[in-house]
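For this view, one protein chain was removed and the others were kept in their places.
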Amino acid sequence: MIRMSSKNNKRNIGIVALVVVIIAAVAGGYYFSTMSSSSTTSMMPVTSTMPSETSVMTESSIMTSASMSETSMASMTSSQSSWQPTVAVQVLAAGATFPQPLIQKWTVTYNQIYPQVTISYSGIGSGGGIQQITAKTVDFGASDAPLSNAQLAAAPGLTLFPETLGGVAITYNLAAFGIPSSTVLNFTSSVIAGIYMGTIQKWNDPALVALNPGAPLPDAHITVVHRSDGSGTTFAFTNFLSVTNPNWASQVGFSTSVTWPVDTVAGATGVGGKGNPGVAGAVKNTNGAIGYVDLIYAIQNNLGVGAVQNAAGNWIVPSIQTVLWAAQNATGTPNPADLRLHIVNAQGPQSYPIATYTYLLVYRDMSANPNTDLAKAQAIAHFFWWAIHDGQQYAPALDYVPLPANVVAADEQLLMTLNYQGTPLLP
Amino acid sequence: MQAQVEKVRAQKRARHPDFLHAILVVTAFALPVIATLSLYALLNGSVDSIQAFGFGFLTSSKWIPNPPNGGPPILGALPAMYGSVVTTLIALLIAVPISLGIALFQSELAPGKLRLPSIFLVELLAAVPSVVYGLWGILFLVPFMSSNVDPWLVGSLGFLPIFSGETNGLGMLTAGVILAIMIIPYGAAVMREVVTAVPRAQREACIALGGTKWETMRMAVIPYASTGIIAAVVLAMGRAIGETMAVTMVIGNVARITPSLFLPAETIPSVIANEFTEVAGNGIYLAALFELALILFAIVFVMNLLGRLLITRLAFHGKAAHDV
Partner (left out) sequence: MFESVASRRLINKLFVVFASIAFLIALVPLLSILYETISAGYSALNRDFFTQITPPIGGSGGGIINAIEGSLVMVGIASLIGIPIGLFAGAYLYEYPGMIADRVRLIAEVLTGVPSIVTGIVVYVVIVATLHRFSALSGGIALSFMMIPIVAISTHESLKLVPSSIKEGGLALGVSRPKTLIYILVSTAKSGIITGIALSVARIMGETAPLLFTALGNQFMMNSIFDPAESMTVLIYDYGTSPYPNAHAFAWGAALVLLLIVLGLNIVVRVASRLKPTTPI
């Protein structure tokens, strides 16, 4: 063999050492992780929520609806606590960003109760949730947009149930113009439609001024933020506009992903944000921007929240109470065979008009997904049961509305039909 | 004796087939396999879209994945292609002169001790991960552009349609600037190599005739290396068109064709990155994204091929000229 100079040797050894260190780090990190996968999660703080302005006001009404669900909860807690996971399972779920704060709060909390169950939830949009559960690459999906019959036909055996509900807020950033986020601006469906169609391009447009006589609306351009990805939030938002505005219905329609006229109209500025966080971020970073997001995102980012005129003609700000009223007025009698519920533009004096349920998507026979084994299916089913009962208590702090009792009952019926190759998973 | 040694050796060879040869061939095979697999996956995935839209996909500017009346999607690649082309052009306009200047600096002007460190520093630019560029872009460059650069452009050149419209920092101009920064090291490296490869005789001839450094560059070096410089531009272009993360984070993500550089737009990679996970059970929509990826693959493939063939031709011609 050719002998190399000692200097070369030292240098080469150094490089080899570096590469060895990297590979050792990989191995070490992997080993370390499998050792401590159960213990790292216990270091997570339980209460990691942001303070919320609206939840304080509506404590009393929350207690009543929470207590109603407690009765059905009590009957099942005995069977719930008797179940223990036998092996460590890792579940993958993906879908809407609308319920993401709540679902991730649930998975973390559930992991503290059952450290062997880790459920990872990725917020990729309702469209993504529908696509990935249809392709069976995730164990369950989430979507605010109820699946169409065509989408259900494309995924035989797929079923859905609502796990929470919330309001889509019209949010804006006018702080630089002397309108702080605490100021509530009024909007009607036709004004919102006008903004998103590019016919209303400035904040001091006569239509807006007429609705907000006291507000110092500036002579500034409106930057209109919408979703760039497939979104259930978009579905609820455009559904509201279609139902109340025939012009919008014929030109744009409602869907998880629409073609926004504001993007192509001369003189108007449309911006696409990815996910609810993307829209909130775009509004937050742009003076004079308007957008539509799940309520919690507007609150957490100190953005203005507008009042929308509902079917009764009143100006309603989204809150736990007003969304709950919409649900109570419009849900009707939920049918476990088809839990797709529409509560947009609900009747009732104090109902918030842009309210929506959000759904978890799962195969009734969980063995349909080749990656879901029995242990995983049991964990998922028990997690669902926990979510619609114990999990509901975490909703108000994040500005989601706890499920009304009749919806919980219907969900229970559906969850009892979840099975693994015929064997029921619950209780 | 010799024959016996030969016989033993032949027997040994028969007992131990050349494993190394087999391993080398099999692993080298991996490269065409990866290429073919990629091409096949892209073609297979885009069949539905090609059938649905045909050639019109390349010329249509409508992007309606879910038409209001529930019909089939109406999709076109034009907004994405437009954004890709415009941002790449902006990037080249900024990066090519700077790359050339850097290449000339590194090969001609840098004092001896400074030369290698200067090359090293520029190459570090290439080592920064794309997503870190994107983060820096979205949290530093975008506010910087929207509060400093854009208003100045509107104020002084606002009469031009490319500088009209509202500015919020997210748009084709910012994306073009980030792309420029990212392709400078690639352009500079290739240009430096071709400039350094110009034979000394050419330079010395010019200097002997009394030329300054600049005149040597202008008359002797650059024309000689022109093929290589074009190759560098083409390779940098291919790199810019394919760049995903940094552009996605600063371009605003809206399917639009507009002359204004300030307005949010999209590029082919940014569309794929944003919309791939959620083409909700919509066969034609998914296929359209695959078709976009196929278009991107084809463009980048052609650019790379062209660039490398130019360099090979340069090496061949340069050698031939030198031998003369």
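Order of writing sets the chain letters: A and B. Residues in each chain are counted from 1.
Everything that follows uses one rule, which is that a contact is a pair of C-beta atoms (placed from the backbone, for glycine too) under 8 Å apart; a residue touches a chain by one contact, two chains touch by 3 or more.
Since the model is a prediction, treat every value here as computed from it, not as a measurement.
Although one chain is omitted from the display, it touches the following shown chains in the full assembly: A, B. Contact with the omitted chain, checked across B:A52, B:L75, B:L92 or B:I138, is made by B:I138.
With the whole complex as reference, residues 18-21, 23-28, 30-32, 34-35, 37-38, 41-42, 44-45, 97-102, 104-106, 108-109, 116-136, 138-140, 181, 184-186, 188-190, 192-193, 212-215, 217, 235, 238-239, 241-245, 249, 269, 272-273, 276-277, 289-290, 293, 296-297, 300-301, 303-305, 308 of chain B touch the missing chain. Taking the whole complex into account, chain A touches the unshown chain at residues 1-2, 8, 11-12, 14-16, 18-19, 22-23, 25-27, 29-30, 32-34, 36-37, 40-41, 43-45, 48-50, 88, 90, 92, 94, 100-101, 104-105, 107-108, 111, 118, 120-123, 135-138, 274-275, 277-278, 280-281, 284-285, 296-297, 300-301, 369-371.
Please note the rule applied: only the chains that are shown with their structure count from here on.
Computed centre separation for the pair chain A/chain B is 37 angstrom, with centres defined by C-alpha atoms. For chain A in complex with chain B, the touching residues are 94, 124-132, 134, 150-151, 154-155, 221, 223, 228-230, 249-259, 263-264, 269-274, 282, 285-286, 289. If you check the complex, the residues on chain B that touch chain A are 62-70, 142-143, 165-166, 168-170, 252-256, 263-264, 266, 274-275, 277-281, 286.
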